[in-house]
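This is the structure I have questions about; it appears just below.
Yeah, one chain of the complex is gone here, protein chain that is, but the others are all in their spots.
The first chain written gets the first letter, and so on, giving A and B; residue counts start at 1 in each chain.
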Amino acid sequence: MLLVQVIVGGLLLGAIYALFSSGLTLIWGMMNFINFAHGEFVMLGMYVTLLVVVWLGGGPATFGFAAAFTLFVLGVVVYLSLIRYVLRGPMLAQILSTFGLALLLRYTAFWVFSANFVSLPQTSLSGTINIGGVLMPVPQLVAGLIAIVLTVSLHLMLTRTAVGSQLLAVAEDRSAAMLMGIRPDRMQALAWGLSAGAAGIAGALMAIAYPWSPSVGETFGLTAFVVVALGGFGSVPGALFAGLIIGLIQALSAFWFGPIYKDIVVYALFVALLWLRPQGLMGKA
Amino acid sequence: MVAATGPHGQSVKKIPALTPTVLLAAGLLLYPLVFSGPFYLDIGVTFLLAAISASAWNIVGGYAGQVSVGHAMFFGLGAYSPLLCYTLFGWAPIAGIPFGIAFSIALAVLIGIPTFRLTGHYFSMATIAVAELIRIYFGTWDLVGAAIGLQGPATARGWWDLTFRSELPYYYIFLAVLAILLCLTSMIERRRFGYYLRAIKAGERAARSLGVSVQQTKIRALALSAAFTSVAGSLYSVKTGFVDPESGFGILVSVQMVIIAALGGAGRLYGPLLGALILIPLQSATNTWFGGGGSGLTFILYGGIIVLIARYEPGGVFELWENVAPRIWRRKHAA
Partner (left out) sequence: MKRFCLLIGAAAAAALFTMVPTHAADSVKIGILWPLTGNAAAAGQASKAAAEVAADIVNNAHPELGDLPLAKSTGLPNMGGAKLELVFVDHQGNPSLAQQLATRLITQDKVNVLMGAYQSSCSFTATAVAERYGIPFMVGESAAGNITGRGFKWVFRGTPIASDYARTYMRFFADMKRQGRKVDTIAVVNENTDYGTSVADAIVDEAKKADIPVAARIPYIANSSDVSAQVLQLKEKKPDVVIFISYTADSILYMKTMKNLDYEPPMVIGDDTGFSDPSFIPAVADVAQGAMNRSAWAIGKPGSTTYKINEMYKAKTGRDLDDTSARNMQSFFALADAINRSGSTDPERIREALTKTDLKPDQLIMGYQGVKFDNTGQNILAATYLIQLQDKKYELVWPDNAATAKLQWPMAGWKK
C-alpha cells in the first residue's frame, strides 16, 4: 500500500514537471532555442494568480485565464523586443539573452514583491481525495489533469490545425515557409506567446500547491531541462512522459535510498540514457 | 614597436595587431600601482580569476564550439584538492594543485568519451547533469566536509601556505597563470590542433571527411581546458581559504564562465578577458552602489546589460572592438 502511495505521489509530481516543461519544450523544439527564463515565466504566473485572488477574489477559472493571458502577452512582447534579434545569432548569444532576461524578471519581481515567501489563500482546489486508501491532493490531481489536457491540445494543435502546420513549417525551414506565404515572425511570436501562456497556467496551478518567492524558478528549472531533454527536444508528448517518469524515479529513489539521492539517481540515469539514446526518449534521431 | 615589425615588411599590419597586447599587458601589470587599495586589488584578483576560468572554458567551449555548462566540475575538483591536502595531511595547500589537475584530466577523459557523442544542447545538458551529480555527492561526503565544506589555514605557517594578508601576491600569481594560459592558447590558435578545433566548430561531418579525428581532438581540448579550469579552482580556494559544494561545483560557477566568454567573444583569444573586464567591474560597481539597499537593483541592472549586449552585439563585445578599432587606428595614422 505504501508503495502504491509512493508511485501515485511520484506520478502526481511528474505531472507538475510535465506542466512546467510543456511550454519550454515547444520553444526548444520549434526554434532550437533554450529559454533560461522559462522558470521566471512560471514565477510571474504565480504572482499574477496571487494578485487576482487577493484583489479580485477570483476562482481557479478566473486566475488560470488571467495568468495564461498575461503571460501570453509577455511572451509575445519578449519575442518581438528581444528573441527575434538573437534567434539566428550564435547559440551563446541566445544563452546570454535569456539568462539576462531571467535575472531581470526575477529581480524585478523581487523588487516589487520582496524576497518574502507567499502562498495562496485556501481555494476550492485545496484538500485531498482518498481512493481505496491512496491519498491524492486535489491541487496536484488537477495539475495532472490539466497537464494532460494541455499536452494533448498542444499536440493536436501542432499536428491537426493549419496554424500548427504553419508553426511546424517555420520550424522545419524558415525560408521555404516564407516562400509558401507564411510569415515566420508572426508564427514564432505566436509560439512564444503559447509557450509563455502554458507557463502561466503552470504557475497558476503550482501556486495552489506550493509556497513561493521570486526565486522559485530555480527549484524547478533544472529538472525541467532534464525533462525536456529526456523527452526529446520539442516533443510535447515526450515531455509529458518524461515528466511522469522523472517524477516516478524521484519518488521511488527518495523512498528507497533517501531524499538526498533522488537527484543523483535522476542525473545518473539521464546521462546513461543520453549515451544510449542521444536523441531522447521520443525525439527523432 | 620595432620588435613587432615583421621581417617581410608587414609592419603596418602588425602594429595594430600587437599594440593592444602590449597595452593590455602594461595595463594589467601596472594596475596594482594605480589601484593599490586592498579592495580594488581584490576586484583585480577576482577579475583575473574570472578571466582565467573563462579563457580555460574558451578552449573547448569557444574554439571547438562544444558549449559545456558543467565546467564547475573541474573548477570544484581544483578548488577542493588543495584544501583537502591541507585538512587531511596538513600539507601546504599548493601541494594539492597537481592532484586537482590530474583528477580533472581523468574526469575530462572519462566523461568526454560518452558525452562527446552528443551535440548541441544535448552536450550542454549532459555536462550540467554531471556537474550537479558531483555537487550533490560532495554535499553528502563527510571526508570532504559534506555541506559545510573545507577551510584552509587561517594564518600562514610560512610563505608556502600562500595565505597572504595583502592581495598583491595573489594578483601577480594569477596574472602569471593568465599569461601562460593565453600564450598557450595563442600557440594553439596557430597550430594544426587549433585548425582542427575550428573545423569541428564549423561542422563535424566536414571536419571528419577532411581526416580530423573528431572524438580524439575534442577530448584533448576538453582535457586541456579542464586542467586550466582546475588550476583556476585551486587558485580560488587557496586565495579564499574556503570551499563548499556550492562555491566549488554550483551551476552559477559554470554559467559565469559561459557568460563571460560569450559576452567578450567566444573563440577569440582575448574574448574572455574582455568579457571579464566588462562583467567583473560591472558586478562590483552595481553591488557597491545598490547592494546595501537590498532592493535587487544590482541584478536588474546586471541582467539588463547582459540582455542589451546579447541583443545588439550577439557576437560578443570583441566584434564591436574589431569594427571600431581599425577606424581609430586609421585616423591616427592619417593624422
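What we mean here is this: a residue touches a chain if its C-beta (ideal position, glycine included) is under 8 Å from a C-beta of that chain, and two chains touch if they have at least 3 such contacts.
Remember, it's a predicted structure, so these values are computed and weren't measured experimentally.
Chemist: With respect to the chain omitted from the figure, which of B:21, B:186, B:215 or B:287 is a touching residue?
Modeler: Touching the chain that is not displayed is residue B:287.
Chemist: Given that one chain is not shown, which residue among B:39, B:89, B:159 or B:312 touches it?
Modeler: Of the candidates B:39, B:89, B:159 or B:312, B:39 is in touch with the missing chain.
Chemist: In the full complex, which bits of chain B touch the chain not displayed? Write them out.
Modeler: 37-39, 42-43, 46, 136, 139-140, 146-149, 151, 154-155, 165, 167, 236, 239-242, 244, 246-247, 284, 287-288, 291-294, 296, 298-299
Chemist: By the contact criterion defined above, which parts of chain A meet the unshown chain? Give residue numbers in ascending order.
Modeler: Against the missing chain, chain A presents residues 2, 5-6, 9, 13, 16-17, 107, 110, 114-119, 122, 128, 135, 137, 209-213, 215-216, 218-220, 223, 247, 250-251, 254-255, 258-260, 262-263.
By definition in this document, only the chains that are shown with their structure count from here on.
Chemist: Using Cα averages as centroids, what's the distance between chain A and chain B in whole Å?
Modeler: 32
Chemist: Mind listing the chain A positions that touch chain B in their complex?
Modeler: 28, 32, 34, 82, 85-86, 89-97, 99-108, 110-111, 115, 222, 225-226, 229, 233, 260-261, 263-264, 267-268, 270-271, 274-275, 278, 280
Chemist: Applying the document's contact rule, which stretches of chain B touch chain A when the two form their complex?
Modeler: Chain B residues touching chain A: 67, 114-115, 117-118, 120-122, 124-126, 128-130, 132-133, 136-137, 139-140, 251, 255, 258-259, 261-263, 266, 295-300, 302-307, 309-311, 314-316.
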